[in-house]
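A single protein chain has been removed from this complex, and every other one stays in its place.
The block that comes next holds chain A.
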Amino acid sequence: MIAQSLDIVTTAAILYAVATGLLLVFGVMKIINFAHGGLMTLGGYAALVTTQAGLNPWLAIPIAALFGGVAGMAIERFVVRPLYSRPLDAILATWGLSIIIGQLITLAFGRGVQFTQSPLNGTLDLFGESYSAYRLALVGIAAVLGLALTALLQGTRLGLETRAVIMNEDLARGLGINSGLVRFLTFTLGSALAGVAGALITPLSSVDPSMGVPWLVNAFMLVLVSGASLLSLLFACVVLGGAQVLVATHFSPVLGGLTIAVLAAIILRVRPKGFARD
């Protein structure tokens, strides 16, 4: 029971960390960034390079953010910017970028599965249950990410301008907000977060050139049911992530893998706004 609750909490935390970057981009730009999976892969390989170079595994997180952010800048400038008026095409173009990133990584690192060093090993005793220390640490990291983003959006001028662009871009532009710059910074930040997410999940699984793709679809569905709110994303992660854990343990892991996508599709059918408030 306790192990299962911990599973749910940590799964929700991982999903939250993976989906925030996508949510940010979707909220501000109304664009689904299908390169998110590719950028996660990039972050995963940044972590691999970091640990192979013998650096502290924790350093993988900022390095992955750097890799993701720089790639994001280039993507926004050359690919996403011309497609603001064609959101469905933006999905396709960013999916193409995902393919490009995957193939470049394959050319550089080969196709094989590789493993990174985890920054935290062993287990922690919690409520009489010994549980993976790293998974527990992820809960803290996801919380820090969520709080930092909330603080950024609620407490800074850039955040205010970003929220203005989310609500009404034309009006924001009329008030002198450089919405192009807001979009650029948002996409960069979203991509950096994708990189971080890639680095965070590598100690849990392995690194391979298509590691980001399975996460992409779940993150995408979570973002769609959450609208543009970090709070409803948290709710969606707990509910749908929890459902995934329950289905996987009580029925079958295969069905568990489908839970988020199928439930999200049904939720959106019944309530197009998903978990977002009006």
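Descriptive notes on the structure:
Criterion: contacts are C-beta pairs under 8 Å (C-beta built on N, C-alpha and C of every residue); 3 or more make two chains touch, one makes a residue touch a chain; residues count from 1.
To be clear about the criterion, contacts and distances are computed from a predicted model.
Taken from the listed names "Phosphonate C-P lyase system protein PhnH", "Phosphoribosylformylglycinamidine synthase subunit PurQ", "ABC transporter domain-containing protein" or "Phosphatidate cytidylyltransferase", the protein name that UniProt assigns to the chain not shown is "ABC transporter domain-containing protein".
Considering the whole complex, the residue from A:Leu59, A:Leu124, A:Ala164 or A:Val262 that touches the absent chain is A:Val262. For the chain missing from the display, the contacting residue among A:Val28, A:Leu48, A:Ala64 or A:Leu97 is A:Leu97, taking the whole complex into account. Contact with the chain not shown here comes from a single listed residue; of A:Leu24, A:Met221 or A:Val239, that residue is A:Met221. In the full complex, chain A touches the omitted chain through residues 32, 78-79, 82-83, 86-89, 91-93, 95-97, 99-100, 102-104, 106-107, 213, 217, 220-221, 224, 252, 254-255, 257-258, 261-262, 265, 268-269, 272, 278.
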